[in-house]
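Excluded from the complex is one protein chain; the other protein chains are retained at their positions.
This part shows subunit A:
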Amino acid sequence: MLLPENLAEHPPTTQKCTFGCPIIDAHFGGGIPVNSVTEVVAESGCGKTQLSLQLLLSAQLPISRGGLSASSIYIHSEFPFPLRRFHSLSLSFIAARSHLFPPGHDPCDYVLVQAAHSADQLFDILSKVEALVEKSGNQFPIRLIVIDSIAALFRLDYENNSSDLKLRTYLFFKISGRLKMLAKRFQMAVMITNQVVDLVDPDGVNGLKVGNVRFLYSSGRRVCAALGMTWANCVNTRLFMSRTEEVSSGGVDESGEEIVCCKTRRRLHVVFAPHLPDSSCEFMITRDGVFGVVGEQ
């Protein structure tokens, strides 16, 4: 029989993997928690993949710096792995933090990349993770799994009829059950990205509202996370990235033409989380990665 865990012996706060930016960390309890599944929902072009890439790097940071001192597995389903971008991020990452790593540490060596083109394939990969973890040894063990994105695996292959929906439900829970088991067993952090769908019926079913945020708005459209209510039951934490285009007048140039400044504002919100209150944080994407913005209202 299972024995109860003594909560008094647990660390008072769950270990987190830092986002790689102190401002974002401050809003989200220090990063993504281990032993838990965190989902980031956003339309394309918000920065989901940028944030995932940054996590792959920050997971390698020593535990004293908010990292996990660990390698990671990156499973991509939508786009090929953005190797160039990751490489350039890793160069600036290591340049600023070379004192934290042994000489010659190349962050690219500590990321395992694998493509998955179907849900079954994803499940197969997850079945092999155990063996991989045991092989990875004590130096930089695998403690982060990133799946980018879950929606792409389910959006094509399944029809909108009841038997396919049932099969989809089984797969959702099977994948989530496996991820949570791995997370628990190896104290892993799991991050999954998900797409959004437009909400066509503005009144909708009131009960369809999920989490704190009344409506999810991105690029001026009302959206909700893809894969529906069933998938929402499979994750522990859901974060949402929104994007708004802000057009402001930038004055008049020499020839008398008005200059229009177009600025993209991005925000990361808590939709639901067992450990976080309703909160949000503006961020921007620069050459060196994803960073929170201070001094906002």
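Going forward, a residue touches a chain if its C-beta (ideal position, glycine included) is under 8 Å from a C-beta of that chain, and two chains touch if they have at least 3 such contacts; residues count from 1.
Following the convention adopted for this analysis, contacts and distances are computed from a predicted model.
Taking the options "SWR1-complex protein 4", "DNA repair protein RAD51 homolog 3", "Cytochrome c oxidase subunit" or "Ras and Rab interactor 2" in turn, only "DNA repair protein RAD51 homolog 3" matches the UniProt protein name of the chain that is not displayed. Here the missing chain is touched by one residue of A:V196, A:V223 or A:V271, and it is A:V271. Only one residue in the set A:S44, A:S98 or A:N233 touches the chain that does not appear here, and it is A:N233.
The residue from A:H87, A:K128, A:K184 or A:K263 that touches the chain not shown here is A:K184.
By the touch criterion stated above, the residues of subunit A touching the omitted chain are 1-2, 4-8, 10-14, 29, 33, 35-37, 162, 165, 169-170, 172-174, 177, 180-181, 183-185, 205-212, 214, 228-230, 232-233, 235-236, 238, 271-272, 274-275, 277.
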